Structures are given as C-alpha cells and as structure tokens.
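To start, the structure itself, in structure tokens.
So, chain A:
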Amino acid sequence: MVELELRKVTKKYGDVVAVKDLSFKTRKGEMLVLLGPPGAGKSSTLKMIAGIEEVTAGEIVMDGQVINHIDPAERDVAMAFETYALYPHLSVFENIAFPLRSPKRAHVFSEEVIKNKVVEVAQFLEIDMLLERKPKELSGGQRQRVSLARCLVREPKMFLLDEPIAHLDAKLRHRLRRDLKRWQRERQTTTVYTTTDYLEAFSVGDRIAILNRGILQQIGTWEEIYNQPADTFVGMIVSDPPMNYMNARIVHEGERLFLEAKGVLFRLSLPVQEKLRSMREEEVIVGVFPSKIALVEEPSVVSSGTVIDGVVKFVELRGSRKIAFVSTGRDFNFTVQLGVEENVRPGDQIRCLFGEEVLQVFDKQSRKNILFLS
Partner candidate 1 sequence: MENNKKISSTKLISTVGLIILMLWTAFPLYWVLNMSIQTPLDVISYPPKFVFDATLENYSVVLLGRAWLGKYETVQTDFPRYFLNSLIVCFGAVGLSMLVGVPAAYSLARYNFRGKENFAFTLLSFRFAPGLIVILPLFVIFRRIGIYGTYHGMMLAYQLITLPFAVWLMRGFFEDIPMELEHAARIDGYSWWGIFRKVDLPLVAPGIAATAILSFIFAWNEFLFGYILSSDVTRPVTPSLMGFISYEQVLWGQMAAAAIVTLLPSLVLAIFIQRYLVRGLTFGAVKG
Partner candidate 2 sequence: MKKVAWLISVVGLVFLFAVAFAQEDPLAYYQQAKINWKAFEGTQLTIGLNKHPFTESLRPLLSIFEQLTGIKVAYVILPEEEFFEKLLIDLSSGGGIFDVYMTSPMFEWRYQYAGWIEDLNTYWNNPELTDQAWYNREDFYEKPLRANMWDGTIAGGLGQGRWNGIPVMVEFFCQAYRNDLREKWGLTVPTTYPDLLDTLTKAAELGKQEKPQVYGVANRGIKSWSTVHSGYFTAFSTYGQKDLNPDLTAAINTPQAKEITKIWVDILQKAGPPGWPNYTWYDAKQNFAAGRFYEITDCDFFAATYENPAQSVVAGKTGYALPPAAPDGNITSNMWTWSLGMSALSKHKEAAWLFLMWATAPQTMLDGTLKYDNFNPTRKSVWENPAVVEKTMKWGTKPGEYREIVDAMYAKYGDIRWTPNPDVTALGDIWAEALHEAYEGKKPVEQALDDAAVKINELMTKWKK
C-alpha cells in the first residue's frame, strides 16, 4: 500500500504538450481512474509513473520519496500496456512468468510457486487453456488478457493499468470491470487505471480523475463528478448521450432570478439563484443530463422546474432505454433518455420537465461550473 503523488507534472514531446501541470494524490490502496478521450495524456501519465517516460517538469512522489530519477526496475510497479507489449518469442505462460523470473525476484520464487501464481491469474482471466500458445496465435482480446495477467501476477507496490479491458467482448468486459475491482481491493494495492469509457471508470474507480488535453479537469468520486460536473467537458464525457447544453442569459425579475434560453425561462432553486446573483456576466451555459429530464403528462401538476414541449424528431433504441431527439421548433434541440417502456415515436409531441435541481450552470468563457466553484 503506497501513496502516490504527482506534483505539477508536465510532459512535452518536442513542442507538443501531452501533460500539463498535473497534480493529484492517491490514497493508500485506492483505485484511481484516469478518464479522458484518446490523446488526453492518460498513457503518458502512466508511463511517467512507471518511469519509462522522462518527466519534463514536476515531481512524482511515492510514499514521500521523489522517484523521478529512479529506474523503472527499482520502482516496483506493474503495468499492463494498452498495446499489450507481449514478448512474441515466449509462450503465454512464459510471458506471464516473465516478471517473476526477473533478476530481482529470481531467488524468491520457486518454479512451483511461479506455476501456481501463473495458473491462478490465468484462471481468473479465463486464459488458462491458452498457456502453451504464442502471442501471435491469440486474438486481440486474449492478448489483452495475457498482458493484464502479466501485470497482475506480481505483487508490486502499484498496478498501472492502461485501458486493460478495452478490447474484450461485452460479456467479459462486464465481468472483469466487476472482478478486477475485487481483485484489487482484496490485495489493497494502489492502482492507477486509465479508460475512455465513463461507465468503466464509474464502475471500477474509487475516485476518478478526468483529463482533457493533458489538463486535469476534475477529480473525485463518481457521485461528485456526476452530480457536480466541474465543467462542460466533464458533463460531456460522463454521459451518453452527452449533456445537453444551451446558451442562456440571466434574467432578473425582482428578487427572483431566471435563466432564459431561446425564449424559455428556466426556474432556478434558491441556492442557485444565490450563486448567480453575484455573477457579473449575464451570459452562461445551461447544462442538463439527458437522463435527468423527465416526461410529464399534465403541465399543471408541476410545482418546481420548467416544462418544455417539443416534437420527437428521432428515437434511438438502446436496448433497455431509448434516446429521443426533441426539437422545440425554436432552434432549440435536446436529447432525452427514456425507459424502454415509453412508447415514443418520431413526430410525437412530448412534454419534458427540467427540474430545478438538475440544472448545471457553466461560465461562458471558462466553461467551469458556476454552481460548484469554490
């Protein structure tokens, strides 16, 4: 159980900045997920922690000790590569056993122990029947699991997992994002894990750090992130379909504040009104997760929140839910997530409720969430 800290870490490749001033601190035994689109700097961060990429600026600290200049072999971390990095000349068994046979551990493990460990992790990852094969005889998903196995077979200070289950089929991915988390928790090994999939991040992460273009956008538990997205980017990346955004203006009607967007007045809760009152800028962005918009039958029963009528342009079936694309006719479109049982067809008129508590308000320039700015 170690504690990892990054202090203002920057990574440049030539003129390209991959990671900029990244600072965060893991807790002991925690699973921290780096979430972001491709090119966000996740892999670079992992590689710097592992020691195979040089840190351009800043410090990487493990248990209080700066490890910038410590050889990767000395850091005692295990890493699963996104590109698998399997040794083509070794069998699956030897690939997994490779770290156990390193000079550092050569005398620690007997052949039998190695065998037991390899078989255990192989069974966990459902590759125990492939141990005799060479990497080139495996499918992409199988290779990824071998790579993961090679990482998990060790008992290092830290696991670094770079999109470890991205290329597995749906069933296995579902199982592994559940069981990987258990594996890690049982061993209490501090882990940094990267993914582009917010569901995966939410599922496995004790906390999630969201990266965009090398910059940390937000770090927190999934609830913090989901309920208080720090900026429009976070709102976009932790929801599918992405958060609905619209430009809005702050409107004062006596003491009460409203947000006006495309001719619609949005009612606001009192705390939100208080927050906005101090705002100098009038122009803001309103954001609502599609899953937080509700359908209502009767307009009169609604006491709080805003009701908007629209026409369904298009319905996307997603198995257990449906996504409706709604147009209000005033150049104002949004998406709503519905249950599969809602019988909505293109052309239907529907009535949507934007509750006061589901509205997020972002600054127009900085795109930061005004409501949770500290």
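By our rule, a residue touches a chain if its C-beta (ideal position, glycine included) is under 8 Å from a C-beta of that chain, and two chains touch if they have at least 3 such contacts; residues count from 1.
The candidates came about this way: all candidates are chains of the complex that A comes from, given by their letters.
As the structure is a computational prediction, the values presented were derived from the model and not from experiment.
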Complex member touching chain A, one of 1 or 2: 1
Contact set on chain A toward candidate 1 in their complex: 47, 50-52, 71-73, 75-79, 81, 83, 85-89, 98-99, 102-105, 150, 154
